[in-house]
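A protein chain is absent from this complex, but the other protein chains hold their places.
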Amino acid sequence: MKNPYLPMSVTISKINFENKAKDLKTFDFTFDNPDDAKDFQFICGQFAMISIDGIGEAPFGIASSPMEKKIIQFTIKRYPQGLLTTSLHNLSVGDKVGLRGPLGNGYPMKKIQGQNILIVGGGFALTTLRSVAQYVLHKDNRSNYGRLTMLAAAREPGEMLYRDDMTEFEKALNTEIIQTIDRPAEDWTHKVGFAAPVLKEVAPSPKDTYALICGPPIMIKTCTDVLLELDFDTDKILNSLEMKMACGIGKCGRCNVGNKYVCKDGPVFSYKELLELTKGCGL
Amino acid sequence: MKKLKMINKKDITKLLDELAKNYRLLAPVEKDGIVNFTEVQNGQDITLDFYNSKEPLKKLFFPQSETLYCYSKEQGRTVPEEQDKRRKIVFGLRPCDAKAAVLLDNVFDGADFKDPYYLEKRENTIICSLACNEPQTSCFCTSLGLGPGDKDGSDIFIVDIGDKYLFEAVTQKGQKLLDEMTGTYEPEDKDIKKAQTLITESENKIKKQIETACLSEKLDELADSPIWDELAEKCIGCGICTYLCPTCHCFAIVDEASDCKGCRVRNWDSCMFGNFTLEASGHNPRPTGKERMRQRIMHKFNYFVKNFDANACVGCGRCFRNCPVHNDLIKVIEKINNAKSEPKK
Amino acid sequence: MSDDKEKTKEEFEPKIIAFLCSWCSYAGADLAGVSRLQYSANIKIVKVPCSGRINPFYILKSLQQGADGVWVSGCHPGDCHYLTGNYFARRRFTILKRLLEYIGIEEGRVHFSWVSAGEGQKFAEVAREVAESIKKLGPAKRLVKK
Partner (left out) sequence: MSDIQQQIQEHAKKLLSDKTVDLFIGYKDINEPMLTEPAFIRDAKDADQLIWNPFCEHNLAKYLVGRNEKIAIVAKTNDVRSIVVLINEQQVIRENLTIIGVNCDDVIDRKKVEAEMDGKDITSAQIKDDKLIVKAEKISKTLKIKNYLHDSCLDNKRDMSEICDIIIGEKSSCKTEEDKYAKIRELEQKTPEERWEYFKKELSKCIRCYACRNACPLCYCKSCFVDQKFPNWVGQTTDLSDTMCFHIMRALHTAGRCVDCGACVRACPNGIDLRMLTGKIEKDVKELFGAEAGLNPETDNPMTSYKEDDPEDFIK
């Protein structure tokens, strides 16, 4: 019987900083055991539990696209209170960590086929959304999806994630990338303003469009209200939630929203599902 | 292959001595006034005259702290093996604890992920449960669809009919063990009838009831009701109700390290503790006692019902019997059932 | 008896943690070293700003993680660099030492001393005394986490 608590061993192949404050790093991992790499079939929006033996374990969204076979990427923010994130940030290329996954349901990429996609990402929650963008813009999949609109919001230019990827995405056809920061800053050429007002300005028509939102709770709330005003279908607004997790497989009883577990039945829920669940005040 | 067997009360110690030879026998033992299931080498120092054990059977299959794996530079990650592989017998268990094991199977033997640690111990154990002739005033198992005579979850079901015990094999495992037992004889009809009357008598002795018919829907309506402030006001937020509850299964995973080797350990955790959902960013979705009390009741009587179509409660009464402020679950459920739900804002 | 009982006492090399206040006792240790005074090598020194900085948890954590003995040393009352650090520490150590012995930790496991910066000689003597008493008690069995 497969032991769901035993992590696979992976090695750090590349680390680069994602923001000026240097508390956000993207780690590239390669699998030590080749058939682990084969079994690790994931879809956009899924996450994995990264663990350092003797320190602990925590869930992180997979930032790389499923089409990328050789490595798997995570963007991790160092929290002063976070024992594991601090230890991860102290690691260097070549160190080994444990990895458990892929976990969670991820975005319903099959259901979204043939539809337009609106991505709204706030701060460093852009990780799994970048995975979606890379997957959709990959040459083998581009034809399955309609127009891609991506709104990336951040507090200031130094905090904007994956800027080189986004310049790459802009070149793709039928794709529009909008970057916005809260307050004006010099040599910032893109938009300025909070996510919700900018979203109201740039949002595509709700017809046949799925909206994928992920970011700090206040941003999710304001942007969802905007989308509801533009009468987006509540079934097509998808949120990726985040809660404290221990087992990641729906056993340890802590990450539930209503009777659903964020780790096993989530982290992606449609707004319609969330309305149903939180009527039972799940949080 | 007889399903029913009798044994005289005076021979029970001899029977247990034999069982202890080739099985690991766990039986109720009293120490400073507290009865708990402990491993015994013979039948001498056990007591079958008790209401219920202090700690539930879950401690056997889902121990309070269990090493998931050890790691070291040389061997990498190794899962510890149980040295003594002999099968275990739990003798004298109460029917509510046996039923609790079936409820826990929903979680640890799930369709999606199976928990190898739990299942290995679960299969390796034979449960011989003893019907309750004397339920406690705080028992309310009859309102959860079970009772002093409920056989669900037991491999052998025992009824104490005065000077003799009636053994009944409920499962294949139980039948195999029953055939191995010596010193048993055939029961007459009057013994079987007497066992039945004793059980119905015992069922009528249970006075406390909770109404669970439409409890799940009622709880959905009371999501944001202020009733939870009132229910949680006196609670001091300790872990007794969840640690001594036979169906509570929440746990935390922690790493224990000393220089370059150590192990990853799974410990019981409680939704009533403050840092159960505290995130590294400092945000806590359940910051006060109110949300935690709501989560505890919701998980047992609403979410578990929606996920597994059963209440995660067996009516054993341990939670309020041991609670320092006697937070009576019977009264809590009563208040919830009678609470009027205001219209959704 | 456990295997290390057969191993005669001489081979037993105790692990002793010494929390030394950086202004006095650490300087005392330096002076002992500079003046070539010999003391047991099993003493592992941890420099702390003041004896008042030592939280009883440090001592308990050391005993739990397998230290065979703990020695805490600071400035003599009156010449603490922070004026009152060692006075508060003194009360804390009094309570801690009596509680540990009450629980059952053997008498000679935890030691406290005042050694000033100029007392290199005293430092070496106390170090020898501490190492001797802990070696006599043998490896720590109680409170150690297996």
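Should a chain be cited, it is by its letter among A, B and C, assigned in written order, with residues numbered from 1 in that chain.
The rule is short, and it goes like this: a contact is a pair of C-beta atoms (placed from the backbone, for glycine too) under 8 Å apart; a residue touches a chain by one contact, two chains touch by 3 or more.
Predicted, not measured: the structure shown is a model, and the values here were computed from it.
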item	value
Chains on display which the left-out chain touches in the complete complex	A, B, C
Residue touching the undisplayed chain, where the options are A:81, A:113, A:144 or A:167	A:81
Which of B:55, B:120 or B:152 contacts the chain that the document leaves out	B:55
Positions on subunit C contacted by the hidden chain, ascending	56-57, 60-61, 64, 77, 84, 87-88, 90-107, 111-114, 126, 129, 142-146
Touch list for subunit A against the chain that is not drawn	56, 81, 83
Positions on subunit B contacted by the hidden chain, ascending	32-34, 49-51, 54-55, 64-65, 134, 136-137, 233-234, 236-240, 243-244, 252, 254, 256, 265, 267, 270, 273-275, 322, 324-328, 331
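Here is the rule we use: only the chains that are shown with their structure count from here on.
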item	value
Chain whose average C-alpha position is farthest from subunit B's own	C
Between subunit C and subunit A, distance of the C-alpha-averaged centres to the nearest whole Å	52
Separation of mean Cα positions, subunit C and subunit B [Å, integer]	48
Subunit B to subunit A touching residues, read off their complex	68-69, 71, 76-77, 79, 107-108, 110, 112-116, 119, 219-220, 223-224, 249-257, 262, 264, 266, 269, 271, 276-282, 285-286, 291, 294-295, 298-299, 302-304, 306-307, 344
Interfacial residue positions of subunit A with respect to subunit B in the complex	1-7, 9, 51, 53-58, 79, 81-82, 84-85, 98, 242-244, 246-247, 249-256, 258-259, 264, 278-281, 283
